[in-house]
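Quick one: the structure is below, questions incoming.
Heads up, one of the protein chains got dropped from this complex, but the rest are sitting where they should.
Naming follows writing order (A, B and C), and every chain is counted from residue 1.
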């Protein structure tokens, strides 16, 4: 059985395991003060072109979202996301657990629209009762989105402008950042991203690492006492070397983008294959998540052979499905998938 | 330079890295539903002799303490610890972050005394103003303690009796559990521990793993919707296989206790060596943390050669220090340390 | 200037001030153990026909919503409200402050529809990823709603059925309960309300008291250690007599419903008057809040003479407005308002 259910079905990119093994006996201090972490921070500063950037490593996505949002907002402030945003839907109320309301506005193929945001904020502050409401202090968006779509440079620029106009922080969840950056048509790179938000993270877990997210404060304005905040959220890894070494590896010789590019190549291959078979898509995704609409009979053909995620079942037995690719996706997997679908 | 500063200076026990590498390409579902996690759970059930036990894997110690305490207490209830307990001192207020007060009672060489606990609770509930106070719902203790000391079976039994009398849960932080179980004079094993508390965890991070703590609910009464609770705390690892595989390895062929026993052997070797040199101890620790009191001149001899932790500096320039051993401590390290100390 | 902006523009019903003054020198214990509180609890038990009911007094609406929701839900659970619900909009994130997500579903003239709720919950629990979402544990609704509308017995019955089917609590915010019960066409009374939810409160602040909300647990299942929970939320009034005496007064000789009936009479008078003048309504409200749509010129006529709330300004200069009545509204106020509107 081959699985396309997600981009974290396998362990880690082999280079990571190799280096973990090579460096295993090296004694290092804990909590992110090891030499691997320092080296990874430096490499990410170089990759982003921001010498003053501050970089911190956390373990997982929800943890990172909760910690960053709570660290950067006053306790009473709310964060705005689109209604399909990860923090609004799939984080078990982790943001509210830390005391912050998640305000949702409409999503357009998973994306936030600067106009919607501007209208919301203008109406909000025009309402004389706003002090009785949770005051927005941050905008959260995912790049790429939960639907695999990506923002253009202009779109992100417009959203950031609205944020600055209303004095809100802009936080970009890059759990799958690499896939977004390598998507066809993407006109954003790490350098430009640093200009277009206040904080973002470079996802490791879903882009070849065992775990780990690299939070980047491009302007260097990491919240005061950040290590304490991280620990308070239960998010401080004792063997910080595990995170440092993985990102050091991912940012050596361009491995991070290399991994992402391979996944995008495989995703485009998948897309072409589905199109060849006349299978329609729920959404036109340029990144590593593809959302073909399969009929009941097509899904039956895959049963027990190829696994994928049911995104949205439909009354007629068909379903929007999700197929994700990663560094570990091989061309043969797609060939096999196609052959299954072509079976009579 | 050789470091004795803590028991997590190196990566992981080599067997863990070997198995991570071997299983790397195996596709597995996320969030703890992988085959390694299932196997590890089964092995821990066997090792504890509790077929009905429920076992869950979290990433780190503070995270585990926060998640378990918050999951098992009503929102308003407090947890009692000794004043030197990890949750009371070194977790950046992570327990309070989740809304719970940590009530402290005196420590005796790091340990809680059943009598103190009983007196506290009796006085508390005799005070007619108690509803105006944070109501204790749980007792937290560390085994071994932050000072390397261990509870006897009788001591733990007595504490658990007090807990049951007052209807409190007993939670044992086993971040270094292996070292406690292998300590000379310890009359507790995993089987008996299951009878003497409501929940405990088997520390991985400090006992040979890259990360990971195995929470055991001996009676199988894992809190309802526990996965949701874990995710709400930002503590759900996407690649749960990383935790599952490590504990599966640690509980194969007795590796966990083997690692711990080696560290204890090295700690006793250390202890003998210090005693040989006439160096006194702050506390008589039977486990993998040793607390010799070094003079300024002794510390000078080690400078740049052997690293250790300053536990408590003293006005005369001497200091209580901490030397920790682990699976990675070699006899040669101790020989080298001794030779440094013997230098003129 | 006469104000119709809200139902808490004046102090308290004179009978309350009279009894406060009469009983002022009587020495009483604090925190709700006074004789007035006991008497008020007994009178409310009688008025609801529930001898086993437990009644507790809190100070204000948002405080009550926060305390009750937090007291009755496990820490990780969410509460469902309509998108116009008070807890979702106008409580500054007080529910999220206590850690709980507010999930919103569509409102129909301010009301929740049992079908929407049922569909939401069915879809929620059918989604295999639900453990990654905030799990609903309670339904919140307002009676009357924020738009002055009321639920029929059947509607409330159907919602409660859905709640019981999915094992959720039903909580009715009765900040304006009296006005709902006295609305024309209302087929619910205190007796039936007790059968149709798990907990509700009888609003005092907006129905003639200086402050105070009476929380009723019809089945007597007040959460364990409730006084501690109330104090933990900063909601325990030292001079509980202030709340007890007010509700004791309100539930003597039917004063509570008498006050509400007067306000409804005045609201219907208002409604007739607006209709007479050909002024349309935004919504057909049977309770003490009326929402006429006034033109710019009509609003100009009232400027400096009659105050009201702008609910929703419209581009053409007109606005949905809110006029509220209370025990203190006199017929002369309405006559004066009409005369202002009729000015050339």
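Quick note on the criterion: contacts are C-beta pairs under 8 Å (C-beta built on N, C-alpha and C of every residue); 3 or more make two chains touch, one makes a residue touch a chain.
Predicted model only: the values in this text are computed from it and were never measured.
Note that of B:10, B:54 or B:91, the residue touching the chain absent from this view is B:91.
Across the entire complex, the residue among C:211, C:250, C:319 or C:334 in touch with the chain not shown is C:211.
Although one chain is not drawn, the whole complex shows that of A:52, A:225, A:297 or A:343 it is A:225 that touches it.
Between the chain not shown and the residues C:37, C:232, C:249 or C:271, the one that touches is C:232.
Residues of subunit B that touch the chain left out of view are 75-76, 78, 89-93, 96-97, 99-102, 128-129, 131-135, 310. Panel shows subunit A; residues 70, 74-76, 98-99, 131-135, 224-225, 227-229, 231-232, 236 of it touch the chain omitted from the view.
Summarising the interface, subunit C meets the missing chain with residues 1-3, 5-6, 8-12, 14, 17, 20-21, 23-30, 59-67, 91-94, 97-98, 205-206, 210-211, 228-229, 231-239, 241-242, 328.
The rule is short, and it goes like this: only the chains that are shown with their structure count from here on.
Farthest from subunit B, judged by the mean position of CA atoms in each chain, is C. Chain centres here are Cα averages; for subunit A and subunit B they lie 33 Å apart.
Residues of subunit C found to touch two or more other chains are 75-76, 99, 131-135.
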